[in-house]
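As you look at this complex, bear in mind that one protein chain is not there, while each of the others sits in place.
Entry: chain A
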Amino acid sequence: MIELENVAYSYGGGELLSDISLKLSPGSFHFLTGPSGAGKTTFLKLCYGALLPTAGHVRLFNRDVRLMTRDDVALSRRRVGVVHQDCQFLDHLPLADNVALPLTVSGRSKLDEAADLRELLSWVGLKNRADALPPQLSGGERQRAALARAVIMSPDVVLADEPTGNIDWEMSQRLLQLLVELNKMGKTIMVATHDMNLIRAAKTQVQARVLRIANRRLHLAGADL
């Protein structure tokens, strides 16, 4: 699915990530941890082709991202659902339209969309907020909407960057539930998070590996978690 080989990345200053290799196999569940500023968001961006590695190779669905055209990258976004850390929406469109945006831009038919959309919104508990504009949503509602938007295309991979950053424990449990459900449906999941409790809770439900970025490297975190 996604494969990194001796990847390094720097924003111009010193190297932020170096010599990182990882293979995300289908159906796997990963957590990504590390101190703030370690490069978790950067790592995820490398994974979905938003950034190109400064050294090494990233392969998305067996294709080197460096050789992909802008259109290829756009098309790959439809197979990789991303929940961004700063979930951004089109503020002038109601929530339902925002969640359906990936379908809209891919030119899918609008017929089966409506039913799917209602189901999806109730799945993330936003059925009653369908007509709200994004600026009217709470942080947690935004994150759930972002998750719904990330999965509406039924992607093979879901990458979530701090999906529980703004929400209370109960709601983050619900969100985890959703991610676990997706994983059980065969999706490959990677979640960047600071929240150790969330990881512990997840480990009781699903076989998850925990990766940690520290000192520019990617480590497999110990079993003590």
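As a working rule, contacts are C-beta pairs under 8 Å (C-beta built on N, C-alpha and C of every residue); 3 or more make two chains touch, one makes a residue touch a chain; residues count from 1.
Definition applied: contacts and distances are computed from a predicted model.
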Choices "Dehydrogenase/oxidase", "Amino acid/amide ABC transporter membrane protein 2 (HAAT family)", "Cell division transport system permease protein" or "Cytochrome b561" - which one is the UniProt name of the chain not shown
"Cell division transport system permease protein"
Consider the whole complex, including the chain that is not shown, and state which of A:Leu52, A:Met153, A:Val180 or A:Val206 touches that chain.
A:Met153
Of A:Ala55, A:Val105, A:Met196 or A:Leu220, which one is in contact with the hidden chain?
A:Val105
Quick one: say which of A:Arg77, A:Lys187 or A:Arg212 touches the chain that got left out.
A:Arg77
With the missing chain put back, which residues of chain A would touch it? List them for me.
70-71, 74-78, 82, 84, 88-90, 92-93, 97, 101-102, 104-107, 110, 149, 153
